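One protein chain omitted, others in place.
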Amino acid sequence: MTQRFERLNEEKVFKDPVHRYIHVRDRLIWDLIGTAEFQRLRRIRQLGTTFLTFHGAEHSRFGHSLGVYEIARQVINIFKNRNDWDDSETLLSLCAALLHDVGHGPFSHSFEKVFGTDHEQYTQAIILGDTEIHRLLEQAGGDFPQKVADVIGKTYKNRLVVSLISSQIDADRMDYLLRDAYFTGVSYGHFDMERIWRVMRPCNDQIVFKLSGMHAVEDYIMSRYQMYWQVYFHPVTRSAEVVLTKILHRAKVLYQSGFRFRHQPVPLRTLFEGKMTLQDYLRLDEAVIMYFFQVWQEEDDPILSDLCSRFMNRRLFKYVQISKDQLNVDDKLKEAFIKAGIDPDYYLEVDSSSDCPYDFYRPGEEEERLPIQLLMPDGKTLHELSLESDVVGAITGKRRTDHKLYYPKDKVLALPEHSIAKKEICELLHI
Amino acid sequence: MTQRFERLNEEKVFKDPVHRYIHVRDRLIWDLIGTAEFQRLRRIRQLGTTFLTFHGAEHSRFGHSLGVYEIARQVINIFKNRNDWDDSETLLSLCAALLHDVGHGPFSHSFEKVFGTDHEQYTQAIILGDTEIHRLLEQAGGDFPQKVADVIGKTYKNRLVVSLISSQIDADRMDYLLRDAYFTGVSYGHFDMERIWRVMRPCNDQIVFKLSGMHAVEDYIMSRYQMYWQVYFHPVTRSAEVVLTKILHRAKVLYQSGFRFRHQPVPLRTLFEGKMTLQDYLRLDEAVIMYFFQVWQEEDDPILSDLCSRFMNRRLFKYVQISKDQLNVDDKLKEAFIKAGIDPDYYLEVDSSSDCPYDFYRPGEEEERLPIQLLMPDGKTLHELSLESDVVGAITGKRRTDHKLYYPKDKVLALPEHSIAKKEICELLHI
Amino acid sequence: MTQRFERLNEEKVFKDPVHRYIHVRDRLIWDLIGTAEFQRLRRIRQLGTTFLTFHGAEHSRFGHSLGVYEIARQVINIFKNRNDWDDSETLLSLCAALLHDVGHGPFSHSFEKVFGTDHEQYTQAIILGDTEIHRLLEQAGGDFPQKVADVIGKTYKNRLVVSLISSQIDADRMDYLLRDAYFTGVSYGHFDMERIWRVMRPCNDQIVFKLSGMHAVEDYIMSRYQMYWQVYFHPVTRSAEVVLTKILHRAKVLYQSGFRFRHQPVPLRTLFEGKMTLQDYLRLDEAVIMYFFQVWQEEDDPILSDLCSRFMNRRLFKYVQISKDQLNVDDKLKEAFIKAGIDPDYYLEVDSSSDCPYDFYRPGEEEERLPIQLLMPDGKTLHELSLESDVVGAITGKRRTDHKLYYPKDKVLALPEHSIAKKEICELLHI
Partner (left out) sequence: MTQRFERLNEEKVFKDPVHRYIHVRDRLIWDLIGTAEFQRLRRIRQLGTTFLTFHGAEHSRFGHSLGVYEIARQVINIFKNRNDWDDSETLLSLCAALLHDVGHGPFSHSFEKVFGTDHEQYTQAIILGDTEIHRLLEQAGGDFPQKVADVIGKTYKNRLVVSLISSQIDADRMDYLLRDAYFTGVSYGHFDMERIWRVMRPCNDQIVFKLSGMHAVEDYIMSRYQMYWQVYFHPVTRSAEVVLTKILHRAKVLYQSGFRFRHQPVPLRTLFEGKMTLQDYLRLDEAVIMYFFQVWQEEDDPILSDLCSRFMNRRLFKYVQISKDQLNVDDKLKEAFIKAGIDPDYYLEVDSSSDCPYDFYRPGEEEERLPIQLLMPDGKTLHELSLESDVVGAITGKRRTDHKLYYPKDKVLALPEHSIAKKEICELLHI
């Protein structure tokens, strides 16, 4: 069984634009990368529909997964050089870092909304189920797959290993901020990762940061903040997301109502029928989705074909900013849409984005976050970040939310000049 | 008709990792980018199968096309500031720069090999045929589409405009070297583009370079040389290309022989039947191809399903270096493959790569190249680059060729231990 | 007289690591750069003693001055392209940008503290006095030198021109943040300058920023904040500054008390005597200062020679953090130093650094700052930045101050083991 802990005769590398090189020294890591389940990540974009806003953002989850692995590897190396790390946890940590996103499917966010799938459950299923990945992990010990799943699921007993992969400042976030900034080309997203590595200290069951590195941590938090609002929540990306969700929704409704597709969505059948197996799931990727969007442009259903054409040719919805009180689409607006012959179920949508750039632990809240702790010069005392940093303090716990109503402006403008519906819609939307 | 020369009220920009921003000021350019035919370039990777070697190389022809446009725009601006440019050619030049690659299909190289298609002909067809692009171009003048096609086809009378888009040092090459270096992450591919721009001088019917910028031009030539051998001709990329070609070939043979696919390749039918229309062609993209490769893994034909599985899961062919004398696969090797039950038509292939990093005009050769001319300090005399530059002189006209024989090593190694065929193959391939 | 508005036959460039190239098209700018007074900026470091903390920070005010000019030039070009700029102010703006720092002397901060000089007054004197720069400026109009001086002195009537050079987000600050980040090598200090340029709008008498670019402005403010605390106020730099100030102070005291220097500070005489002329000032540069620090290591005065040796060989003072209540050096500490034979006038110093990263106008305060105004989508309304930005709002008007007591730890530790003075000092300083 120990063969899996084997080192490669010669280190292998991947050229990577963010980390220069990804270094692989363990046979198990090398073999995991070669599995069908992992290679599949090449066909799932890291940022979903963002490539329609930032054309550089065409990178896949494959490179990101390698990047998270590389960061974990380097941090562990630093810890090992300081005799600050239990080496028996190394391979486990590296596997968890590499595989943390392996359950992602195409356009996960929209899929989960329409079909109730959960990429985290699929990650568990891939690691524990009947897969190449599982068989490889098993060779490193019968309980090894479960341990990897536990680290990713945040239930592993060694909290240090968990926090390396999942915390407010972990290998995952560090890689995606740098990587997404690189591929989109934005100026945000940079921070001094090497400095953060050097001030990280394992401390009991979590990773803390030496006070002297506080500014690098501040800078990371601010980068995260900027990336969220400038890239991840960009209104055009969200518009593409809305259209995508509507397509999936429409296709599901049509399928369930017995609509006869010219192009039968064979690989999606079990999904539509609510009985998708792991093997079915693993067959899905963005090429499959894009293929059907492409051919569905020719379906007889005008809604499906119009929405697909919009997505493929980037004729997205426009938006108006709305306030918190307007979260339910106004009945008058719906009526006017119906009057105009535009189905509001598919052509009107409120989308809300909300981010809390940093927070400390608030018991009982939906997503409990571990605070970032600073290690004082005495080497013992810990202070929570927002107490030491003015800048972080200012944004701590402040949830910022943005609501937008998306609709097809072109469709509205194309209504007959003097139709009452058009007039009403234009007034309600202030166009 | 002149409405197409209209300027946008407010300049629009695309964030671009290579040029920081792409600036659009003309309505025609903006509208061309919005067409279905141009948006389709988002679904065609710039470097084909290279993403299987360099995982960062997932960028599409969409960004590259914008980049070529931006370079042309900036160079023309510099010329205009020096009163060195006929402004009536500006919009034409920009359109040609933007659209020069619009006829590319998915994995063009392999497609052209198997189906005899020609992306350059499709570029002409898209510009001149029944397309959104054609209709937009027409608004700028009845002969405008033809002029754009002529510039791209290198038959336009103003040779200066042609050489801006197509020459040994043009907007196309400058963008792809920088862009491909950026996305792959390699150190090669950088050169001082801004300096080259500044030493460019329109001179009669071509663009020449002031002698003082010779070193920047040298550096560009060397970057090109390194990119070819380090990235474009990487043996793993070529292996993926071989597998891809074999899949297309097999599918075509099966289709033509009446094979009953579980997953009918509907969008590929006219291609297989040799009667593809422009509209059929425009429906093809990499998602379509990847979709069928995905589902064909389940076809009954063992060759098709094996090859598809290899491509999807990156289990590519290995290679041995061969000499010029071995370009025809040895009959003995073929026989041994047949004996072993491995079809040599699909599992053996010689691939040759060949590049001439720089050359001056050699009348009568297959691809005649315009030499790069240096403008001497007297402002009149021109000297050909290789006469002035030792480094370029050293590689001028030297075609470097590399031949490799690709085969599935795993399949060979999996043959019965003591089979004669295995022994023969291993001896012939020195494994 | 108009010859000064002459354009160069051919644009000239300087290679610049921050802006790639600095472009010069006006003869006047070219000639100003060639004057003795401007070339002198090559011998004055941009960041004074910071090179002792960040070894890369050896860059001079020469490059920074060119950079500010280049930013002003580019912003004006953008304004001109939008027909948003009065071209008759262009050359004036460029001259003011180029010359805004020309009055800086070596280690200005320490000099001003010890000798009461004022680099801003010298800038005015150089522009208006008997200098090469003045003679060149005069050729562009008799009142042109005064106009340049007014722009730099912020009294020029066209407030737009003033705010381009001096405001909370001006050409000066943009260049120094990027430049100092580049040369020190820190990750902070980056922001999307090109985006900021594009959202700048001249609006009455000031430059405002389109709301859509708010995040780029936020990022600039945060970069500024980080650079202040990570680079400009670095405690080691401040220690070097303290030692430098003490040297100048000691030399002045010695000179005034008739001390016989082995190495007579000839170029500093009029400075010590309080009757320095403009010509004397222009002879000063960092080489002159460093020369005397070098040779004064051999003077008989032990304080002067010790302090010079500390500065030259980077054996600086150490520090303890102190609170606001401890700003006056404790009398007990002074007494203990005297008891120990260490002169507290030269070996004890409280240094305070204080920064307010962003503020809006507060009438009557020492340094009134113009607020940054955001232009709302209606194209008319202005909103002050901190009202729109959470992050900026959080730090607006918050002055952060840091106090440190500097002293020569080595000297204290070298005191006889059991001396009472040593014991007292160690107790008082907690060492």
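Note that the chains are named A, B and C in the order they appear, and that numbering of residues resets to 1 at the start of each chain.
We take it that a residue touches a chain if its C-beta (ideal position, glycine included) is under 8 Å from a C-beta of that chain, and two chains touch if they have at least 3 such contacts.
Fair warning: this is a prediction, and the values are worked out from it, not measured in the lab.
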- Kindly name the visible chains that come into contact with the excluded chain. A, B, C
- Any idea which of C:82, C:263 or C:332 touches the chain not displayed? C:263
- Of C:39, C:121, C:155 or C:401, which residue touches the hidden chain? C:39
- Message: Touch as defined at the start, partner being the missing chain; which of C:62, C:85 or C:296 qualifies?
- Response: C:62
- Note on the structure: Of C:285, C:299 or C:349, the residue that touches the missing chain is C:285
- Note on the structure: Across the whole complex, the chain not displayed is touched by subunit C residues 14-18, 20, 34-36, 39, 42-43, 51-52, 54-56, 58-60, 62-63, 66, 182-186, 263, 266-267, 283, 285-288, 290-291, 294-295, 312-315
- Provide the residue numbers of subunit B that touch the chain removed from this figure. 186-188, 190-192, 195, 215-216, 218-219, 222, 225-226, 229-230, 390-391, 393-395, 398, 400
- Missing-chain contacts on subunit A, rising order, are 11, 13, 20-21, 194, 198
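To be clear about the criterion, only the chains that are shown with their structure count from here on.
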- Item | Intersection of the contact lists for subunit B and subunit C | A
- What's the call on subunit A versus subunit B, same or different interface residues, using the half cut on shared numbers? same
- Item | Farthest chain relative to subunit A (centres taken as mean CA coordinates) | C
- Message: Nearest whole angstrom, what separates the Cα centre of subunit A from the Cα centre of subunit C?
- Response: 44
- Which parts of subunit C, given as residue numbers and ranges, touch two or more other chains? none
